[in-house]
Each structure stands twice: as C-alpha cells, then as structure tokens.
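For this view, one protein chain was removed and the others were kept in their places.
Then we have chain A:
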C-alpha cells in the first residue's frame, strides 16, 4: 500500500486497476448473486449480505447514504461501476474500514446539511416504483418518517411548539394521500430547513415559489396553532 501512488492513481485516474480498485472489484465479485447471468450486478440477496457484513441496518438513513454513494438504480441493487466508483472515494481497502466509513456517515448525516440533502434527494428516485414518475404517498410518508426523525439517523423535523412531521403527514392524509412529485419532495426538505430556522414563517409569502401543497400547509399549521397552544400569536 503506497499512499502516494494510490493518490496519484486516484487523481490522474490513470488506466489500469489500482490496488484499491482491485480490492473493491473482488468485494463486488464476492457478493454477486449470479456471476454468469449478471456479472456486473449485485441483487437483493447479495446486497443484504454485504450490508450485514459492514454492519448497516436496512432501516437507517446511513443505508440510504450507501445507496446514494454507489448510485444504486433501486433499493438493494448495486452496479459494478457505481459500487467501485462510490467506494473508491473513501479509500477503503478492507472490509473493517468500510464499516468504519459507515460509522462516519452515520455521525455526519445529521450534522452536514449538504450530505443530508444529497441523500434525501437521492431517496426520491430510489424509492419510486418502476416506471412511475411520482412517489406513492405511503412510501413517501415512510421515508419522511425515516429521514425526518433522529431515531435512525435523520434530521428531526420537530420543534418545541410544532410537531412538524406529524402535522405534515396528517395534512397530506387529509388531502387524500396524493402521490408526491419530485418538486414537492425536494421542496419539502428546503421547507423543513426554513421552518427549523424560524418557526413563525418570517420567510414565507403567499406569492413565493413554494409548491401549492406547502403553501396550504402553512395555513394548516397556523390554524392548528391557533386552536392548540396559546403560546402562539399567529
């Protein structure tokens, strides 16, 4: 293991597999379901095994982060290219190091808004049913519950005065559980950040660019506050 050479290799992206590339390809090969049929893919079973080996729970945000890193085309499915390119950037050359990197992701996701946003946005295409443009409400709701709570490594969308996440889900259920489109999915996360900065909607205006559902949600929250706690003046 020659650090300099590895770094050179990485930055020059010189042809010919470097040491880490070789290691990653070997790892990839070992988890393939069917080396004959799909030599460059890992299916559900292999993926489960791999994730278990590097100590990743299937229902934690870090798992989504791994999928994002490897640009997985769907849940529990890896391609060779995505897998090797994704891991190469972490400089892991042994499985324990992979587990360590997962640990690193786990602690950084709630702290690093950019990383969180990347993982959050990738979750949309990842969770879509094949051939569908939008996310079914039930799936979206489940993913929000994963991503917007602290239990499994997300960013909690909850403040002293307002149980935002619960109200959001409740609000959408009240509107007939319509499928969630990409724009609404992405803007919900932007909205979440804003609402944590200022609970009283100083940043919101009716003529703004928010999707209509979020505009209506503002009214919903204001209404609920009016009836609920007396602390809120709105």
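The rule is short, and it goes like this: a residue touches a chain if its C-beta (ideal position, glycine included) is under 8 Å from a C-beta of that chain, and two chains touch if they have at least 3 such contacts; residues count from 1.
Please note the rule applied: contacts and distances are computed from a predicted model.
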| item | value |
| --- | --- |
| Choices "LSM2-LSM8 complex subunit LSM8", "Cullin-1", "ubiquitinyl hydrolase 1" or "18S rRNA biogenesis protein" - which one is the UniProt name of the chain not shown | "Cullin-1" |
| Omitted-chain contact residue, chosen from A:25, A:57, A:100 or A:134 | A:134 |
| Among A:59, A:183 or A:198, residue touching the chain not depicted | A:183 |
| Residue of A:110, A:163 or A:211 in touch with the missing chain, whole complex considered | A:211 |
| Residues in chain A touching the chain absent from view | 133-134, 181-184, 186-187, 206-209, 211-212, 215 |
